[in-house]
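Below you'll find the structure, written out as structure tokens, and then a few comments.
Only one protein chain is missing; all other protein chains are in place.
Note that the chains take the letters A, B, C, D and E in the order they are written out, and that residue 1 is the start of every chain.
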């Protein structure tokens, strides 16, 4: 029980000690319950966000809070859309309020260094609002030194990695849903949750430059993947996982530990 | 990936198939992130609610949705109070809205048999409201055959079990926070998350017949446990886990499978 | 006009004087508009909560604020369910916000000793949340010495009373809806509102260990009473009213007047 | 118990019978808990709204629901302002939601003829919104024949009455707070709640043509009354009560009973 | 760009400079998108509120913030009702929250002198609540010197003006919707937006003394105007615009500049 970085596995005095004595950073993973094609599980987003948080936490002296699993509605052009069976989402304000509350509780615990690590594109602005409201409510309560860092674990991807992953051309991050990046990372970290035989042959999605409500399901490949996952491998997964662990860790170190260049940029 | 009852581990066509072809019951575990003394981890409530849901799901043909981990504020007289470091809770309305949204999504998926399995006393009425609002919103949308069963996994405890667990006198369920029941169940299911050496010698709490806001921390034993966990064992844990698995399974079978007596009562 | 403890009957300078000079405790009764069988009126819960508050206020130097009459939805297993005609309830969040606002206003008036006296089981956690939010908002406004006590007026019942009331066996508090306790208290305090000839012969309800949404009306006796009220009397009513007045008064005295043992327990 | 028009005093089968067999109109009184000078009690607004509803209900075949006592914030130019001690108000949205919920419940009971009878000027638009939202939610639920009438009990005052009440000149309805109208009505209906000796000699308020936030207390006479109540009498009270009972009753009869001219106007 | 009083046309340093150096008053116009008969455009309310704010701002040293265009639901007896095609309104709480947020932002900018200038009768109490909540939230943030003035631009109308405008008798302000006042002001300020040939011959509306939900469209003249606009002219418009500019300016000067009599009353 003592060595885990997972908050759920700590007793409260240990959690308290790490905040007070070890100046631990709290990482809140945020994912989604969302279809990821025929070959990846519904939990892919929260599973990867939690895993990346865990790896960064071990490197920087962090505590991984229980992940926010249910999150914002999948959108057609970035996640296939919320009309899929299995995709299970919250209204925007429900997500805002839940995350706001959780962040405020960390503040009550005495933590002042928080990182929200997102693994689901659609969450971005609702997390922004949750952070903003938490900071505001804490300020009402006299807490003025809270600092919350928010990022996607894949906020930046190096050209080298893109080229190695997509030797025949990169479809763009917006179509990276259930595709080579996520599939490879799952193959590296949780191979038993991937069913490579079921990777779809659907061609990449080709979307018009707008959203439509209600969604038009005809826009989306039947599998729900926005570009093919063929070519995924644990090796690519390792490369991605290492790079993103680095990215997140350096951000935390720069901002919370005063280590590295002021802006936590990756060395180029 | 195929045999798991955990929704997060299924791909969406499998999830869909189980609802449509297997008439699967969806179980939504609800717990808390809450101090449980010096010897149990902060995740105890959601961990046990998920585990009990998993066991029942395997027996009745169910799917276990990702648990609601963050939940309602711990109260002094049932959970030690929300002033503890580590206890991480939501405002009531935040919890209501999150659970309402999730239940509605199950309805959109085509599921009509849902069970909310609670492992944290303070959640009860917020879950009630979430169920009521989900039923109402679904009705607005023309869905009138949704059925949601809600219970604590320990909604009933037999006298035999109480006597076996507490040979020297039962402090009552209200003081069962971080005590023999939860400790024994964790010892049986997740022994590596229990630190028996740290079980506190605090005497049982002795509360006045009212609540106070803000909470008076002096009312609560320093450990946060409301009665001592001494005497806990994996054997007692097995007895409890089996009994509660039975309790939940029979409720589901009676209500959703037409098996057993009309009201799913335990045989006495 | 001068001697009444009812806030609605005071002019504002008198109300102000009692708070500032007499250190008056404000009691906020909370009830419900809810069916209570064929023989008790729809207002039973708020009427009794107000009456018990009035009696305690007269003993401890209190002011009884106008009661919260409309409250949380009746549940099948504790109040017969919200499907009855006449039962008139609020959404959970509506109740939370209303009570929060009222409590904050008492704080603005300068009152620092508040008691929320509940007469309707289903309200409990929504009142908890209202108290918590009021304390928080007042804290944002620099008020840090507010103290709110919350209890049901029947939070504890002595064994002697139970035995005297139910010589043939106590069905349990959960089935005490429109039964001997409430009927007797109404017979003692407001006999003209009771129609003893209409007491139902329905047998006690026998519920499964879970809730169902939407409610199954077949679970509930036709009258809406969860156990028979036969045997009720004004004498029993007096005993109950006296005991509960004591219970509430002693809680207030212990917490707000420093009188009696630290925890305001009843002498055993 | 049988003859009362007060919903709180009826058992549920009687309430149901009146709606189904007698086509009863439900009247919901809405008032306030608000300072009314040195001589009138804090409950004046809800007490009078309830009394006027009761009188109209007896004339038209109505049921008086429990009053909404806590309501919208007193404004300086119409009620003296919310800064007074004793004035106890809700946020606008809290009031909207509470009244919306209550109106929807009447709809669930089968009632289709509802009247909201207001006795507190500041409530007007929040009641408007509550009615609008209730109608909308009921429509979502397939109820399309609900009809809600909303008015102040003094929505119109005849010139004859104004002249008889204010022989020396009428200050205008906006300054009628704790003045001759309310004082006289209370003297006629509830003389024991009026302390005529304490009627203030404050001159009428003289407000600029705008509101200010936060309120400037200097604008308001110390008593809180906006114009002097001297000259009040039970005789004037009777005249007003009779006129307003007529006004409300004729509105209900015209709209719900098809009696009288199409628009329920008072005969001139 | 430099001389405009319109906030939208200023760059941020100029806006900042005016608040800090010129002690500028910020005027927030609030209108509606609401039918105004056959001859006036849907934007009439926000257009006039903005124009009157602009004229006052030029006189008193103000900045006109972008207007709140969408606002509260038109009511039958004051604006014809919200059932008209083209009338586009917000729920009450949506309006409250939007205006509250905007007012708080002005506070964050350092502004302490704000005026909310309303041109739509139905907004009044929602603006009241928005002001109240903004003041409260700012207070939570330590800002205690914010001052918000709120008024309709036509809060007072002199008898001389009424007589000049309505030589044959004034129908009352409540029927002034799309009638002589608004038509004349539009003819003076924005003649190209008025189609005088389409002024309706509908007689004035004649309403009963109550509101009805859902609205009864038969109560309202087909055009949507509540009294005829015949007799409107740019000359009358000029008289009104000048008078209301005076009214607003003097209110601002008295309250924010210490100029004129304490209460900003018009000289009589």
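In this section, a residue touches a chain if its C-beta (ideal position, glycine included) is under 8 Å from a C-beta of that chain, and two chains touch if they have at least 3 such contacts.
This one's a predicted model, so the numbers in the text were calculated from it and none came from an experiment.
Visitor: Of the chains you can see, which ones touch the chain that is left out?
Guide: Computed over the complete complex, the missing chain touches A, B, D, E.
Visitor: Which is it among A:9, A:122 or A:182 that touches the chain not included here?
Guide: That would be A:122, which touches the missing chain.
Visitor: Among E:5, E:33 or E:179, single out the residue that touches the unshown chain.
Guide: Looking across E:5, E:33 or E:179, the contact with the absent chain belongs to E:33.
Visitor: Which parts of chain D face the unshown chain closely enough to count as touching?
Guide: Contact residues on chain D toward the absent chain are 136, 139-140.
Visitor: State which residues belonging to chain B touch the missing partner chain.
Guide: 140-141
Visitor: For chain A, which residues touch the unseen chain?
Guide: 72-73, 75, 82, 91-93, 96, 122, 124-126, 128-129, 131-135, 147-151, 155-156, 206-214, 219, 247, 251, 254-255, 263-266
Everything below uses one rule, namely that only the chains that are shown with their structure count from here on.
Visitor: Any chance you could name the chains that touch chain A and chain D both?
Guide: Joint contacts, listed by label: B, C, E.
Visitor: Indicate whether more than half of the residue numbers at the chain D-chain E interface occur in both copies; give same if so and different if not.
Guide: same
Visitor: Give, as an integer number of Å, the spacing between the C-alpha centres of chain E and chain B.
Guide: Going by mean C-alpha positions, chain B sits 55 Å from chain E.
Visitor: Go ahead and note the Å separation of the Cα centroids belonging to chain A and chain B.
Guide: Chain centres of chain A and chain B, defined by C-alpha means, are spaced 27 Å apart.
Visitor: Would you give the residues of chain D that are in contact with at least 2 other chains, written as numbers and ranges?
Guide: In chain D, the residues touching two or more other chains are 91, 93.
Visitor: Would you identify the shape of the chain contact graph, picking one of line, ring, star, complete or other?
Guide: If you draw each chain as a dot and join those that touch, the picture is no line, ring, star or complete graph.
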